[in-house]
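Complex shown without one protein chain; remaining protein chains in place.
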């Protein structure tokens, strides 16, 4: 039987919708199993500073539908040092916390893994990031909400694009991975989608836009991931296209941070609830160094080091669907 | 090689968000493969009446984000007769349509199967129903959107519930299956969820509500599927609870048809796009009598007769999560 | 110069979106003028029980966009008695509260007026109700948000109505006044609108629906205020129409309490902010027994007794517009 009596929960890295729902789930699962739960403010930095708050089932009411994270998030350079991590360990021990649930992405998990190796402290990870770039789960927390936010905004942009027969380049998040761009692009009916995983090539882009114009399309949306393979940012793309296709009037929209916010979708709320239960129960069963995830529609766990090293792959079938849709 | 030259597409049964996106996908995939496509109005009834419209890539622009189905849906008693189906067949032949994609649920697929057996006419099914009650796909078209609609509305109801310390019974769709109630209930943070698959029992409901009150919860939401096992409708539940727990002020909200409408979520738009491609490509490969579906995150096909006879199962793990969350 | 040192603020009656924003404004205006502010929980009942909380500028952060009222609302039979009001007065005096801002509707203002007359206690009213049935302001707090909620829902219902060529009766709030029904009805493009102020007559309704069908309209929405003049509720209307116009397939949707919830619109947030400032400044100027309001786009005040006795009038021009729109 587990000897865990008090679990600490924190959010770290970029915030994502569903983090509050995940915290709530961790807290309520602790209450269900009659163990204590402490919230750790501002990620690893708050851990070092002992910035904790005692949380019971009532303290997390009314947050399942709130964006962001009420425990806040922060970067911590101090946690990258041995001394910082020692301070964090001491603070946890002083507060009688004997296991951790960390909610975040790659960087968060790397920190947790090192911390576990140094202090043999039980840790479980919950993947919370809008980028969906973690191996070991089909969906990270917040990803589904972000997709809905992005298609909503592009729907609005299309209203004005089609009123004026314009071409829009819309930049969405995704420095290394194109999941948001590809899915939201298909969802919003984008004519072209530029992602880091594929080199469409400028020539093909021009050709596609030219064909689009000829086929009678009056307006076009091109969705561009921040880290698109073409290597031009949206403003350079605008200039390039206007130079080469003067028949187009081009506009740019950079969606930016709004993509991180908003009330989580039902999917993200349910996923957060399931993940929180699984994380706490895994700790209580004596497990550690795992990330909970959704695989084949079921809750599952993946070793943290695998989750970190793994590479999320772009859905090739969906690229093909995208091509067919912009016929 | 396929000899299919013209595919007919129709929607039938209750409408669901994403149906327009699926029609668009079927039409554009036909355009991509340079075959013709005809829209069939009002389901099997329009098929009988030869109410067709020629559709090309441009005719489906601007519909990916629209709720409902522009091809409309209808019941057809005539199609239940041999004579009706013969008329439908004659109309298809007269219009040179040589294969069908039908978008709908159980009843739609049953009709398609009989039609295929009688006339050896190639048919493919796309599961479009908000209830998610079809075997062979983890998600039916529209289900994800409906969940978001329902949690949005319950979020609003909770605003007023918690302002007045009230108990609300919220009835959601689901005569035979509790997927909407269970998932939206967890997503909305409902205190109890009553579904057709489980007999919670009136005693446990009362006890749970009593405990809730004692634990300091000031307001409560109980989500009830139309076909809950307890066998009382929401208004009877209200009376029963008010009689037995006079400390509660109870209100009822029946969400009704709004659950079917609205702009589809990104998930449903992407799913619709993938399913349309898969359905057309399956026909072109010479397949028939299959339903396309999402299984383990991948496009797959299931024999129509299996899809019809199968039983969608409630997620037991999620019932447990729901119990833990209402701690 | 005013001798007011501490203002109490409370919400009472049915909650409406924007109440939190109004509380925030009252609190911040007090902070701006360096006087204290106390929140009174659960309206007059909390006043009697001395259920107060000290509020400063920081305690109301993050609530401008939240529906409902965090101070909660409740009915109080005790406040209808002289003894109850005496208790309330004693509690206020004990807490050094020397003036009141009450946010609510008719009933709330009546209570405030009596309280002022008995104890000469300074009171100011802010009209917070979704019904827009208060004289002395063109808009009550929450009304604009509710209109947006209602048209959003009817937009969804129309998706399914037009997919199936159905007629929907949609019941919206408004027992004595038809403002919500008339405005949301015009905004949602309803074919007919039944309100308490006008007797359309059943014959005209039938005739209009018949004409609608003949003119090729495939689906229809009829918006019905709870207190429509025809005197039939939506379910009776459904039966009546189905009996007399069998060509129609009729459905009913009762929107209910969701109309009260949701994040306030920008208009309601701005209005709440303006009203809170005006209410506090009026008290500080030594005024009392007034309701703040928006008249001709400007902040103004109306004696509370006029606001109570007044009758809000339906916009006849808009009834005419509605008729023309359903041509």
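A, B and C label the chains in the order they appear, each numbered from 1.
The rule we apply is simple: contacts are C-beta pairs under 8 Å (C-beta built on N, C-alpha and C of every residue); 3 or more make two chains touch, one makes a residue touch a chain.
All values derive from a computational prediction rather than experimental measurement.
Novice: Give the labels of the shown chains that the missing chain contacts, considering the complete complex.
Specialist: The chain that is not shown is in contact with A, C.
Novice: Looking beyond the chains shown, say which of C:19, C:40 or C:150 touches the absent one.
Specialist: C:150
Novice: Decide which residue listed in A:49, A:155 or A:297 touches the omitted chain of the complex.
Specialist: Of all options in A:49, A:155 or A:297, contact with the hidden chain holds for A:155.
Novice: Can you list, in ascending order, the chain C residues touching the missing chain?
Specialist: Contact residues on chain C toward the absent chain are 24-25, 28-29, 31-32, 57-58, 61-62, 64-65, 138, 144, 147-148, 150-151, 155, 158, 162, 183-184, 186-189, 215-217, 263, 265-267, 269-270, 273-274, 277, 296-299, 317-318, 320-321, 324-325, 327.
Novice: Against the chain that's been left off, what residues of chain A make contact? List them.
Specialist: 11, 14-15, 17, 19, 66-69, 72-74, 149, 153, 155-165, 168, 218, 251-254, 256-258, 260-262
As a convention for this text, only the chains that are shown with their structure count from here on.
Novice: Touch graph of the chains shown: is it line, ring, star, complete or other?
Specialist: line
Novice: Would you kindly tell me how far, in whole Å, the mean C-alpha position of chain C lies from that of chain A?
Specialist: Distance between chain centres, rounded to whole Å: 39 Å.
Novice: Express in whole angstrom the distance between the two chain centres, defined as the mean CA positions of chain A and chain B.
Specialist: Roughly 28 Å, centre to centre.
Novice: Out of chain A, which residues touch more than one other chain, so two or more?
Specialist: Residue numbers touching two or more other chains: none in chain A.
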